[in-house]
Structure formats: C-alpha cells, structure tokens
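Below: one structure, written as structure tokens.
As you look at this complex, bear in mind that one protein chain is not there, while each of the others sits in place.
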Amino acid sequence: MVISIGIVSLAYCAGCEVALASMERFCNLIADGVVRIAYSTLLVDSEKLENVDVLFVTGSIRTGEDIIAVKEASRKASKIVAFGSCTCFGGIPGLGNMIRREEIVGGVFGSVQPSESGLLPKLAKFVIPLQSVVDVNYMVPGCPPPEPVIEALLESLVHGREFTLPSVSICNECPLNRDDKKPVKEPRRRLLALNDVDVDTCFLKQGVLCMGPATLAGCRALCPSRGAPCIGCMGPLPNSRDQAADMIDALSGVFYMIEPLERILEAVLDPVGLLSMFTLPYSTIPYHRRVGVEEVKRDAN
Amino acid sequence: MIPVSLEPRVIAFTCTYCAYAAAETAGVSKLQYPPHIYIIRLPCSGMFRSYYVFKALYNGFDSVLWGGCHPPYDCHFINGNYKARVRAALLKSYLNQLGFEDDRFRLEWIAAGEADRFASIAKEIVKKATSLPRLRFLDNSEVVSEWL
Partner (left out) sequence: MGRVAVFLCHCGTNIAGVIDIQRVAEEIRKISGVAIVQDSRFLCSTDGIESMVDSIRSSGVDRVVVAACSFRTHEPLFQNALRRAGLNPYLLELVNVRELCSWVHEKEREKATEKAVKMIRAAIAKIQGNQPLERRKLPVIPAALVIGGGIAGIRAALDIADAGFTVYLVEKEPSIGGNMARLDKTFPTLDCSICILGPLMNAVAQHPNIKLLTYSEVLSIEGRVGEFSIKILRKPRYVREDLCKGCLICIAKCPAKADDEFNMGLSHRKAIYIQYPQAVPRIPAIDPSTCFYFQKGICRACEKLCPTGAIDFSQRGEVVEVKVGAIVVATGFEEYTASQIYEYGYGRYPNVITGLQLERLVSSYGPTGGRLTVPRIDREPRRIAIVNCAGSRDERHLPYCCRVGCMASLKHAWYIKHLIPDAEVFIFADEIRASGKGFEEFYRRVRLLPGVYIVKGRASEVRGNPDGTVSVMAYDPALGHGISINTDLVVLEVGIVASRSTESVRNILKLGVVAQGGFLLELHPKLNPIETAVDGIYICGAVAGPKDIPETVAQASAAASKVVSLLSRGYIETQPYTARVNSELCSGCRICVTACEYGAIRIVEKGGRSVASVDEALCKGCGACVGSCPSRAIEIPNLGLDQIEAMIAEIVR
C-alpha cells in the first residue's frame, strides 16, 4: 500500500522541502513506490489536495489564509506532521511577533492595503504554532529537521516504529570539552568571537553564547561539532516550559562572576532574537506587549 | 474605587536566610504593609528560576519581586545571589525588549536585619503595581477565531 503524502507549505522558505527531498532514503522510498507525494506546490505537479495518508505542514502560520488553508487540509489526512520548527514553534518568522501586523505591512508596503483578492493576504494577529490550529500527530523540529530526525520519522510512517524525540539537550551529543569547572570571566559577542575561539572546547565555557544547553538533541550537535555555536533551531526540550528562560538560567550558572554586569548584557544585545530565535510564539510570553497584550484599566467607572 | 478583581497582585520570591527572615521579623515587629503581596520562600536566591517570572506575569500577577542577600558577603550559600543577579539582569533585558514596564520585575537585596526595608519595599511595590495597568495576554485561540 503506497503511503500518500501531501505537503502544505505556509509561510515557508522551502528549506524543509529541500531537506526532505535531498534525503537519499526518502528518494528511494519514492522510487520503490513505498511513498508517493500526492501534493506539494514545490515538488510535484499537483492542482488540488485530495485525501492523503499523511499531511506534512511546513512554514509558519502568518496569514489568515494559512489558518484557513491548513484547517481545511487537515480534514483530508489521517495523520498530521508538523514538519520543521516553523510549524512546531513558529520559527524565525515568529520574531515578527515583536511588531504589530499593521506595522509589518506598513513597513514593507507603505500605504498599500491588503485586499481580499489574495494579492496581499491579511496577516493573522501574531504567529502561532500549528498545534494551536489542528491536532498534530508528529512534532518534527529543526530548521530544517536534521537527517537523523527525518530518518526516525520515515521509519515510523513506513514501518510503524514509534517516533520519539530525545529528552536531552545538544550538550549530550556535543563532542566539545566541558571539563573546566570555573565560572566564565569574559563574555564574548557571538559573531565577533568566532575568529579566536578554541573549536574543541565548549563555547559557553569560553563566554560565547551557545543555545546548546537549552536546545533539543537530535542533530548530532551538527553546528558545534563544526565550529559554530548552536542557535537553537531544534527548539526546546520536551520537559521545558520556555526555551529562553532555560537559557537565561543556564547562562547565570556560568556567567555569575562577571563584573560589571553590563558586560553580560553587551554579549547578549538582542536577547529575544538570540534566546527565542525559533521559539518566540512557543514561549510563555509569545509576543511583544503591544502585539498581544490588552490593558485593563483599574479604575472602575 | 478599584473592583476586587483588579486589585494589584504581587508575588515575591524570598531567600530563607535574608529576605524571608526580614519578612518574618517585619511580622514579629508588627510592621504593616498591604496584603496584595504573596511570599514564596526558597533556600537561596540562586534557586529562583526565570520561568517563574514569565509565568507569574502571564498568569496574572502585576509584578514580581525577587529578594536575596546583599552582595558580596551576605549570602548564606556564598554566591547564590550572584546567580540571581545575572538571571535578573538578563530577564530584565528580555522583558524590556518585549515592551514590559520596568516596574513589572524587581530584584532587591534585603538583609535579615532589614525588616523595615522589607515592609517599605512591600508597600512601594504594591503601590507601583496599582498604577501599572492590569494586563490581559491574548490566547492563541483568539488568533484562530478571527478566521475560523
């Protein structure tokens, strides 16, 4: 029985589709007739989404159309996969939750208003994760989901093996040396430090912000093992309540002897951007105050 | 007149040996302060987690206080307060960037002998909380219901 897959792409960059399509395993499954892409505006010729076995959703939920489309699409599938950090957590477009939708459109398009014709779709109030719209069967994080994770997903879809994500962070897979017990003396700005860090030693212990401790494992520490600190694209650990909170806690356990305090803040100049780059819509406070918060005046009339 | 549901709500995390001790001494000395502040006791300010602040604000507290021991020497557990200090600075920076008022989260060093100070901080923080607007955080379902 061929497993039919529909891929619905919302506010997407195509990275997830490319990651999927570049996997040799995936291509073999298609070639062997085990899996068929029934619908994907990017990968195949298809006019309309019919009923499929598995619906992959990629890209953030940014516009009203995204919400309506994905809700409709969800009715046509028995299983829904939130594929990629955009659907799981909001992804990078989630940082748009810092700005009111009127300002986003106004900032880009000036006075041109969105119309009902679809040429300039009306934005949703703020970016939300997929699970706020439909029931999700598989959360597959990553930007894009790394190979081992996609492998595990395919194993599950094709052979029924249980799809589980790890319960630990990147540090668990990271080959860098973390033996130094001393607190950090010198915080560094991430991009400026990359020329003279020791690539065999833990970035955090060298004062460079690495999201590894607060980020879900699964990618085999892809970036840190290649000389780049983790930026957190796999999202939070399953037991986490808030990825940025986890990272702030982690930093304070290592940076607590730095004086003056301002030097730490200089190394984390854009805290929201650095600490919740992929997960702002998934955080405890998922938006800027003027985007998602209403004021209730205290004086009764 | 403020309706009861809109009276200020403040939560204070206090460390056992300093801020909490000051709060208890304030009680023993019958110093008075408004009842709108709730005190949670933990062994050390080093144990205060960032999520508690986000959660408290999101769940409906108007402001959050962290009370720990004065640096450099007062902390019963040596440097717990230094961890709280860094955590608070990063939290403030994060909350600031999210557009929240400075008065929503406050870190204070309160020694065990400073009962007076505890009471006056309690009064002040409740007063400030009253002048801040009560916030209602929009739920994701409200985003969806605009369209479905």
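Quick notes on this structure:
All chains are identified by letter, namely A and B, in their written order; residue positions are counted from 1 within each chain.
Operating definition for what follows: contacts are C-beta pairs under 8 Å (C-beta built on N, C-alpha and C of every residue); 3 or more make two chains touch, one makes a residue touch a chain.
Keep in mind the model is a prediction, meaning the values are calculated, not measured.
Among the residues B:6, B:31 or B:132, only B:31 touches the chain that is left out of the figure. Residue A:250 is the one among A:55, A:250 or A:280 that touches the chain not shown. Listed residues A:36, A:189 or A:241: the one in touch with the omitted chain is A:241. One chain is missing from the display, and on chain B it is touched by residues 9, 11, 17-18, 21, 23-24, 26-28, 30-36, 38-40, 42-44, 46-49, 51-52, 55-56, 59-61, 73-80, 83-84, 87, 111-114, 119. Contact between chain A and the absent chain runs through residues 167-172, 178-179, 181-183, 204, 212-214, 217, 237, 239-241, 246-247, 249-250, 252-254, 256.
The criterion applied here is as follows: only the chains that are shown with their structure count from here on.
As a whole-number value, the distance joining the C-alpha centres of chain A and chain B reads 31 Å.
Interface of chain B with chain A (complex): residues 1-3, 6, 49-51, 54-55, 57-58, 79, 82-87, 89-91, 93-94, 97-100, 130, 133-138, 140-144, 146-148.
Across the interface of their complex, chain B is touched by residues 64, 67-68, 71, 98, 124-126, 128-129, 132-133, 241-242, 244-246, 248-249, 251-253, 255-258, 261, 264-265, 268, 270-272, 275, 283-290, 292-300 of chain A.
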